[in-house]
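Here the complex is missing one protein chain, while the rest keep their positions.
Then we have chain A:
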Amino acid sequence: MSVNVVQFVLIVLLAGFRAADQYSTQLFPFQHALMCWLVGIILGDPNTGLVVGGTIQLMSMGAAGLGGSSAPDYGMAGMVATVLACVTGSSDISVGLAVGVAVAMLYVQLDVIFKIYNSWVFKVIRGYCVKREYSKMLASFFLSHVYLFLQGALPMALVLAFGQGAIDSVLAIMPEWFTTGLSVAAGILPVTGFAMLLTFMPVNKFYAFLIVGYVLSAYLGLTVLPVALLGGAAAVEYFRLKSSEGAAPAVATSTANGGELEDE
């Protein structure tokens, strides 16, 4: 299928909004599955959007840019992948995913440029503050929002304008091992998100709960929602036990003191 003007404009606006929202208003931060679903809806194929978005979401987990670090931009990857999957109309989403991830790796370089650009914006803001031109100072803050909008919108416009023809000709010359390999990789790549996430978590202390989660799914066939509920139950009990452990001596002393007072 081809992309009409309305779809083109909507997707470019959505890509720009997402890029600006991620850093500023954070209405839908890191909700890649949502963005891919929206792109799918715009292109008339919500199901492809959901499948691509779900895969990207699982890949991205734990790879959020925390503490000012630069992480691959999975939101961009997902939106590009959704566009390519919908436009080529193939049920195999792996080629779109691979191109999307490649775009995300390049795109993250723009993040460093953005932070350098912001040093200039800061100079402008501070300059107006020193000159006491406060309305200009307040307006200058939005230079950062504008840059981010363009950072998201322009690459997406390029993908939409040239993507289809380029992808078609690339697909035609691809050998089988190449496309099969990408399909295999698309199944494996979510592992990077989980592994990254585990490095943030106290695995050594609580590895037993990894086993619990694995057994619940692998042997009992539970899906992720019931597993999360059971994990939540364990978390609540742990908190209660630990809290009462800490509080117990305090309670004991207070009753002991109360007893002494009564005796006197």
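One rule holds for everything that comes next: a contact is a pair of C-beta atoms (placed from the backbone, for glycine too) under 8 Å apart; a residue touches a chain by one contact, two chains touch by 3 or more; residues count from 1.
In this section, contacts and distances are computed from a predicted model.
Novice: I notice the complex is incomplete. Of the names "PTS system IID component, Man family", "Indolepyruvate oxidoreductase subunit IorA", "Response regulatory domain-containing protein" or "Aspartyl/glutamyl-tRNA(Asn/Gln) amidotransferase subunit C", which is the UniProt protein name for the chain that's not shown?
Specialist: "PTS system IID component, Man family"
Novice: Touching residues of chain A against the unshown chain: what are they?
Specialist: These residues of chain A touch the chain that is not shown: 20, 23-31, 33-34, 36-37, 46-47, 50-51, 53-58, 60-64, 66-68, 71-72, 98, 101, 105, 115-116, 118-119, 121-122, 125-126, 129-130, 132, 134, 138, 141, 144-145, 148, 177-178, 180-185, 187-192, 194-203, 205-207, 209-219, 222-225, 227-228, 230-232, 234-236, 238-239, 242-243, 246.
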